[in-house]
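Can you read through this structure? Questions will come right after.
Note that one protein chain is taken out, while the other chains of the complex remain in position.
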Amino acid sequence: MKKLSFAEAVESCLMQKMAEDHSVFIMGEDVQMMRLNILARFGKNRVINTPISEAAFTGAAIAAAMSGLRPVVEVMLVDFIGVAADSFLNNASKLFDFSGGKWNAPVVYRCACGGGYGDGGQHEQSLWGWLAHIPGISVVVPSNPIDAGGLLYAAIEHDHPVFFLEHKLLAQNWLEYMGIGGRSTVQFDVPEDGAWGEVPKKWTPIPLGKLNVVREGKDITLISVGVGVHRCVEAASKLEEVSISAEILDLRSISPLDIENILQSVRKTGAVIIVDEDYKEFGLSGEIAAILAENQIEFKYGRVCTEKTIPFNRESEDETLPNVARIIHMVKKVVS
Amino acid sequence: MKKLSFAEAVESCLMQKMAEDHSVFIMGEDVQMMRLNILARFGKNRVINTPISEAAFTGAAIAAAMSGLRPVVEVMLVDFIGVAADSFLNNASKLFDFSGGKWNAPVVYRCACGGGYGDGGQHEQSLWGWLAHIPGISVVVPSNPIDAGGLLYAAIEHDHPVFFLEHKLLAQNWLEYMGIGGRSTVQFDVPEDGAWGEVPKKWTPIPLGKLNVVREGKDITLISVGVGVHRCVEAASKLEEVSISAEILDLRSISPLDIENILQSVRKTGAVIIVDEDYKEFGLSGEIAAILAENQIEFKYGRVCTEKTIPFNRESEDETLPNVARIIHMVKKVVS
Amino acid sequence: MKKKDKKIDIAFYSKMYQLMYRSRKFEEIVMQLWHEGTIFGEMHMSVGEEAIHASIIKNLEDGDAIAVDHRGTAPFFMRGIDPISLLLEFIGHKDGLCSGQGGHMHLFSREHNMTSSGIVGATGSTAMGFALSHKYKNNKNIAVALFGEGAINQGMLLESFNMTSALELPVLFVCKDNNWAITTQSDSVTGGVLLDRAQGFGIAGEKINGLDFQESFSRIGYAIKTIRKTGKPYFIHATCVHREGHFLGDQLIALHRTTGKILGDLVGSLTKSLFKLKGGLVGERGESLGHILKIMTSSKHQLKSSVDPLVIAKKMLKNQGADVLSVEKKADQEIDQILKQTLQIIQGGNQL
Partner (left out) sequence: MKKKDKKIDIAFYSKMYQLMYRSRKFEEIVMQLWHEGTIFGEMHMSVGEEAIHASIIKNLEDGDAIAVDHRGTAPFFMRGIDPISLLLEFIGHKDGLCSGQGGHMHLFSREHNMTSSGIVGATGSTAMGFALSHKYKNNKNIAVALFGEGAINQGMLLESFNMTSALELPVLFVCKDNNWAITTQSDSVTGGVLLDRAQGFGIAGEKINGLDFQESFSRIGYAIKTIRKTGKPYFIHATCVHREGHFLGDQLIALHRTTGKILGDLVGSLTKSLFKLKGGLVGERGESLGHILKIMTSSKHQLKSSVDPLVIAKKMLKNQGADVLSVEKKADQEIDQILKQTLQIIQGGNQL
C-alpha cells in the first residue's frame, strides 16, 4: 500500500491498464498536456488529442470500441456531454440491444463533475442520474482514491459503455485547474479522506454495482456518492453527539445500483436519506424511493439534493449543493 | 364544441395563437410541408423550414424567444433531441437563473414521442422524465385533443421553455406518417378517446401543472400520461370486474408536477402504480415515489414502465411498453 | 490493350449490373412485405442508389468498415450478408440478422464491420471510429460513411469532416445527393457548394454522377485507392434519386402515381386555410400555394426511367452486347427462392 491522491490513483491505474493491454488508449481535448505522464510513457498514438468536437469523438470511440479497442475518452466536464448526448442516448447505449446481443462497445467516458469551487451552473453539474436514466450504460462515481482506481479498472474491463465521473473536489488536478489556479487565497471544502488515501501497489478491479458500507449505524441510512459520502460522514459524527446512529452507504455506482444492500440497510434502520449532488427531481433520490417502495419496505424518507441551477455566488452555491447542515437538518426532521 | 382529431386540435390551437399573436412562429425540419395548412394561411415567414441542424436551430430559437418572439420549434421526434441536448441542458433551462431572473425565453419545443407502431428503439422513446430532470424547463404530455390544444395554448403563453410532447399513437398525422404510410394492412392499438374528442370553438389555456382525475376510485391510484392514461382506463374497467376500484390521474404535465393532487389521491387509496412509457429507472416513477415518501404518506407501490431499449419486434415491443395486462398484473400484485 | 480492357469491362460490369439488379429485386420483395403489413414501421429504400453502393462494395476489401444510414438494405445485401437474415430482421423475426431487435434502421454485422443508424449524421463519427481503429492497428483498411445531402448539415457529421482531416484518418465520405430530405429540397437549406465545404475542412473530393455505374465505379475506386495510399479522408458527392421517395408510402410519390385523388383532398384543405380571416397577406398566401405546388411537382423528376441507374446500366451493357437477360433471369430465380424460404421460416411459427 502507498498513499496517493485521487488524481494520482486514477492515473496510476490507467497507466497500469495501458501497460497491460495495448487496446487501451485515451482520447479527448487536451489529453496530451493534461495527461503528460501518460503521454511521456506511452506516446502520441495512445494519447490522442481531439478538436473540441465532443459529438464526433465520443461517437467515434464507440466504433473504435466495437472494433476491439478499449478507449478511455475524456469529455472534460460532464456538463459538456450536452453537445454529445446523442452518442450515449441513441448509440452506445443501444448498440448491444439493437444487434441482438451480437456486438458490444467497451468504451469508458471519463468526465469531471460536481461543484463547490465557484465555477457556475454550466461547469459544476453532476448529471449521474440523467445519464443513468438511459438503459444500456453504467455510471460510476468513486469517492476516494482506492475506489477510483479499482472502479476505473473494472470500467475499462467492462464490455459495455461506462461513464466514470470524478468529482472536482476529490480530483486535485481538476480542482487546481478549475478552482485554485496556483492561488493560495482560495480554499474549498475538500474532503481529506476522499482526496487522499492508501492504494494497493497493483490495481485489481472493484466490481461495478457493489456499494460500500462506509459506516454502520442503526437509526437511519444515509445514501450518497462522491463528495456527498464525505458530507454524510461529517454529518454522522455530529449526529452521534445527539445520539442518532447513522449508517452510510457509498453507492460507488449509480447504475447498476446495488439494490440488495440498499434494501438490507433500510430494512434495518427504517429510515433513509439520499444525499445527491445531482438534481433532485427525476433522478437518483427518486429511484431509491421507488426501489424501497416496490420492495414493500416501510421507510421514512428524506432527500438532500441540488434543486436548481447552481448559482455562482459562493454562499448560495454552498447552500444549493448538499451540505452537512442540510443533511443534519433533514435527518432530524425524518427521524423525529 | 366540435369533434377533432388530436392532430387537428393541435393545429387549430396553433393557428388561433398565430392569428392572435404575431410573435408566434413555427420552425423546424419539413414544417412547410408537414404544416401545409399553416403555411398556406400564414406564409413562409412564419413557417420556417430548417436544415437537419437541431443543435443550431433549437439554440437559435432560445435567442429568438429572448428577443420577444414566441417560437414553436419542431424537433420531429423527441429521440432526435440527443444531438441538441446542450440547448436545453445548458442554455434554455439556465438562462433565467443565470441572468438573475432578468431575462427569459418563452420557447416551445414540440416533439412527437412514444411507440407502439414498430419503428424501433431510436424512434419510439418518450424521454419526458429525462427532460424534466433538468431544472428550468417544463414538460407537457397531453393525452387527448382538448388537453392538447389547451396545454399548447398555455405552453405558448408560458414565459419559459416548455417541451410539448405528442404521442404518435394519438397524433394521427404522425402515426400515418411513421407507421401506416397509406396501408390498410397494419393496425395499431390507438386509444379512440385520445385520438379524437370534443374541443371548444375557441381555445383557452389549460394551466401547466394541473393533473386531471380521469376516473375516481378508492382502492388504488393509477398515475400516467399520454397513451398510458388510456391503457389505465382500459385496465381499470377490467379491474372493476374483480371489484378493484382504480382512480386514474392524468398528470398532463410532468414538470411541474401537481404534487398536491397526487398526494390527495394516494392518501385516499393508499396504493399507487405509475404507468410510464419512459424508461423506468431515474425517472417519473421514482420521482412520484419520492414525493409520496417525503410527504410521509403510507402507500403501496408498483410501476409499469419501459425497462430497456425498445425492441423492433412487434410482440416484444408491446411487452416492453406498458400495456393493459402488465398494469392489471401489477395492480393485483400491489393491492393483494 | 484497349480492346482487352473493354472485354474485361463487359464481364465486370455485367457482374456489377447483376449485383445492382439483385439488390433491386430484393428490395421489391421488401416493398411487397411492407405493403402487406408484414414489415412494420417506416421503410427507407435504397432504390435509385444502387450504382453508388455497388461501386463501393466492389472496391472494398475484407476488414473495411461501412457506417450506413437509414437506407441500409442495398449496402448490407450487396456486401454479402445473408439476405434471408436481412428479410427476417425487417420482419422482426428472432432469426433475423439482429434477432429482430433492430429492424431495418438498426442493422449490424460484426463480421462485416457494418453498422447503421436512424440518427441523421451519425455515420460520420462511426466511420471515423473504425478508421481510427484501423490506423491504431496499423492496417491498410478504410471506413466508409454513407449519408444523404440532408445529413451534411448535421453538426456531428461536420465535426467528423474536420477531425478525420486533421488527424488523417482513412474515411471515404459518400454523400448520396437526391436533393430531398423527406419533404425539404436540400438546396433550399444548404449554403455553399458541397465540394467546397469538404475542401474547407481540408478534404479532397469530387462530384460524380451516381446514376452511372461506370463513372461511379471508377471514381469511387480512385477515391478508395487514394485513401489507402494517403491515409487521409476523401469526399464523394454522388447524385442519385429515390424512386420510392423518402420511404414507402411517401405521399409526394403517391401524388404522382395515383390519379389526383390525394392532390384533390389536399387542395381542398389548403384552399380552406388560404381563405381563413387572419393570416398572411393575400400576396404571401398565393406565394405559399405556389411554393407548395412547386415542391410537389419537382419531386416527380425522380420517377423518370431516364434517371434509373439500372435502366442506364442495362442500356449500356446491351449496347455492348452483354447478355443481360440471363443475368436477370438467374437473379429473379435467386430472389424468388429467398422470398419462398423466408416465408417458410415465418410460417414455420418460429417467430419470436
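Letters A, B and C name the chains as they come in the text, with residue numbers starting at 1 for each one.
Going forward, a residue touches a chain if its C-beta (ideal position, glycine included) is under 8 Å from a C-beta of that chain, and two chains touch if they have at least 3 such contacts.
Fair warning: this is a prediction, and the values are worked out from it, not measured in the lab.
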### Summary
Considering the complete assembly, the absent chain touches shown chains A, B, C
### Task
Return the single residue from C:I29, C:A65, C:I182 or C:I203 that touches the missing chain.
C:I203
#### Entry: Touch with the omitted chain, as defined above, among A:G120, A:P207 or A:P256
A:G120
### Contacts of chain A with the absent chain, listed as residue ranges
15, 18-20, 29-30, 32-34, 36-46, 49-56, 79-80, 82-83, 117-123, 178-183, 185-186, 309, 311-316
#### Entry: Sites on chain B contacted by the missing partner chain, in the whole complex
25, 45, 48, 50-51, 53, 55-69, 83-84, 86-87, 90-91, 94-95, 97-103
### Task
Touching the hidden chain in the full complex, which residues of chain C are there? Just list them.
153-156, 158-159, 161-167, 188-193, 196-203
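As a convention for this text, only the chains that are shown with their structure count from here on.
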### Task
Taking each chain's centre as the mean of its C-alpha atoms, give the chain farthest from chain C.
A
### Query
How far is the middle of chain A from the middle of chain B, if each middle is the mean of its Cα atoms, in Å?
31
### For chain B, residues contacting two or more additional chains
55, 79, 82-83, 120-122, 309, 311
### Query
Among the residues of chain C, which are close enough to touch at least two other chains?
98, 100-102, 106, 117-119, 155-156
